[in-house]
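One structure below.
Just one protein chain is left out here, and the rest sit where they should.
Order as written gives the chain letters A, B and C; numbering starts at 1 within each chain.
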């Protein structure tokens, strides 16, 4: 089967399955966050899993999407257009700064992306007249519920956001899988393994890296816009360092090489804190231990480790 | 908790469970920043709520019903706070919620409580929480605008007017800075210098040097909480600056004096009566709650309570009072009773809510204190 | 006709001249071999020619056009492809995907079409797959097409790199020790493969240690020692050049070599 179609069917089935078993809005709310994170992390998969580039500043792009969606409506821009402009703005910024930043490698790339993310975060925290400062701002605008009312469905707010974000996550995954199996996708994966060999084959490595950076920035920004709309309130912390780390951790934990890794990583790191409320005092210790142990025991992440296990069983 | 209390609690719980097999319960929710950047505030809030719930159950609960506290740690993350608010409403089916240590977390939860019609008492400072008034949202802390007014009142009373601000860049400092800027003119002061510092900065002498070098500077105000204000205070002392120095209610606790040491001498700040339990007049309505809160907290945790714990104390007692008056734990009834609260003496101030006032405090509940000989002394006005 | 013209090319690392004023040309349909003892600067010369390093001195020309200082991907577009001494395959991909990556320049696809999985993008992928299978067949690797590259042997990977370079549609092919790690049978196959490539009219530049292979298929040999060109000529000229023998064995060993030759 075509891998994109397979991805679509599996993820769409998961979205529907969630809706079938969820007993309350609370579950829809957590599900919504899982899908938003899956979308953002799929962008990290393109950048880290396909091309092998580490970004510790992607929360900055996430925040651009979120804040564009929050700010522009007060200047008369409709929410949906504001979200699109936010995604475009994040992509444009990534395309502009990508070239000089992506010449760096390893820890130097990490600090440069980190610095970029921090700069965005600082602007959002300092310019209170525009962003409300560290206390954040209310997001006026579209409610997904209205979308469903158009077709005569009267859903609860949490439920309608679940469907909207689930749809975006599935589409995002399909696009990423398409890309992975396409001419440009092969070029990106070639750079992952050897950029010298890739350039000897006529691949413009700088351009390809910058493209992947831009794509992943747009993913993050769209996820940010969805979070802003679904939450109705945002603070600069969506653009903070720890959020960048969280996105990369989700990707690596699940397995950065595939979109299923993105889903599994997003699911675990979103749901785990909800489960761990029982052990409130130990929450951070458990979270830290899970991160360390997964990386030691399953280098390539959970999904590849499980696939290997299944293969070995079959043999 | 003492042994006798524990036994009493055990016995009464046993007695209740024997008496009524289908034990009625009142579930109260809380989402606080027990960890994270605002843990300094959220930790005493959580401790206070846990202590009060034990206490009230030991006394037989509210209207004979046991109180259960469902507490989540949102780490001051609005995203988490909103999830927990959903969980409190839908899964835990609480009748009222206390919390939102930070303004961000509070504001992320507000639409849900309005939507589900559940009364909510925030412990965060910013004005936006209750302005405009939201039907189900109340708050116990003074607003930062009130703190600015109180400070400026004291500055002008001393015949001064030219003020330099040095604010933390965290939510508290940033928000209070904005409020101080906006009320400066009407309060008769002029902001002549405006500097900031990061929450974990190690040295603020450059900023203070600039402020001290500003022409005609007459007073310095430092909105912020956590360690920053203590560092600023030490730097102020180090540079030998002479103009009067004001802190905010954000550092109104004994630990500020410990951290800032001798440098804190002469510093003034607006605070709640919690800091001066023994200096309150016999007929002060706040004397009783303040002293009993401090006694209970010190006994339970071996440390003195903070202003922030006091906000949680007031929120809980306002809620208990409303439930008792409503005679019901129906969320709508609780809300209505809350709004009718009149003259409720808490540790922060005396609350009187109304349809247009969900804070219920006025400037008089703030006491201007000065640090003298390592202790708090009310400023005569 | 000369396809590739190298003129006075040089580079130093930390004061040591790794390649020093090397000049030679490679003609269409010919196999030009670069030989020399270990450390003579052969691979560095390749890295200079293919744009991985930027030369301190000299010029590189392709079909008469000056391409000095151009980055590798533009040289590739000008028709130059190469393989690597220390293997630069893509280990996470299958053998087929490795070779398909070589089709990058001939694929007519844009990013949007790739993301959306449009038919145009899929058509390009299908075309590349055909071309890659053909190249794998030529390199004798068609049975291994679906295997991850990480599972292939050293000699197979060497040929995989040749196949990958071939599908780029290059006119100039730089091969860095293609027969290293090959047994006698495989060396013979590599021999035939290179011969066939030259026959198509491509200019092949070869670095190789297997002297029998070099002597058999080269039309032209350039000898490097300590970064400098010390000799150039047809195989039979090089075979008996005393400077070359001296360079390989040290002056003192030259006599022994002569004795052995006799």
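Everything below uses one rule, namely that contacts are C-beta pairs under 8 Å (C-beta built on N, C-alpha and C of every residue); 3 or more make two chains touch, one makes a residue touch a chain.
Going forward, contacts and distances are computed from a predicted model.
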Checklist entry - Looking at UniProt, which of "NADH-quinone oxidoreductase subunit A", "Amino acid/amide ABC transporter membrane protein 1, HAAT family", "Autoinducer 2 import system permease protein LsrC" or "Cation:proton antiporter" names the chain that isn't shown? => result "Amino acid/amide ABC transporter membrane protein 1, HAAT family"
Checklist entry - Just one of A:14, A:48, A:70 or A:90 touches the chain that is missing; which is it? => result A:48
Checklist entry - Which residue from A:190, A:248, A:266 or A:302 sits in contact with the chain not drawn here? => result A:248
Item to check | Residue, one of B:83, B:169 or B:248, that touches the chain absent here | outcome: B:169
Checklist outcome for this item: Full-complex touch with the removed chain, picking from A:77, A:95 or A:110, is A:110
Checklist entry - Since one chain has been left out of the picture, which residues of chain A touch it in the full complex? => result 48, 54, 56, 100-101, 103-108, 110-112, 114-116, 118-119, 122-123, 126, 196, 241-242, 245, 248-249, 252-253, 256, 281-292, 295-296, 299
Checklist entry - Residue-wise, where is chain B in contact with the chain that is not depicted? => result 35-37, 39-40, 43, 169, 195-198, 200-203, 205-207, 209-210, 213, 226-227, 230-231, 234, 237-240, 255, 258-259, 261-262
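We take it that only the chains that are shown with their structure count from here on.
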Next on the checklist: Applying the contact rule given earlier, which two chains have the most C-beta pairs between them?
Outcome noted: A-C
Next on the checklist: As a test of understanding: of all chains, whose mean C-alpha position lies farthest from that of chain C?
Outcome noted: B
Checklist outcome for this item: Averaging each chain's Cα atoms, the one nearest the global Cα mean turns out to be A
Checklist entry - Any idea how many Å lie between the Cα centroids of chain B and chain C? => result 74
Item to check | Inter-chain centre distance, chain A versus chain C - centres from mean C-alpha coordinates, in Å | outcome: 42
Item to check | chain A, residues touching no fewer than two other chains | outcome: none
Item to check | chain B to chain A touching residues, read off their complex | outcome: 34-35, 71-73, 77-80, 82-83, 86-87, 89-91, 102-104, 107-108, 110-111, 115, 126, 128, 169-171, 174-175, 178
Checklist entry - For the complex, which residues does chain A have touching chain C? => result 4, 174-175, 178-179, 181-187, 189-190, 192-194, 196-205, 211, 215, 257
Checklist entry - Quick one: in the complex, what on chain A touches chain B? => result 24-26, 29-30, 33, 125-126, 128, 133-136, 138, 157-158, 227, 231-235, 237-238, 273-274, 277, 280, 283-284
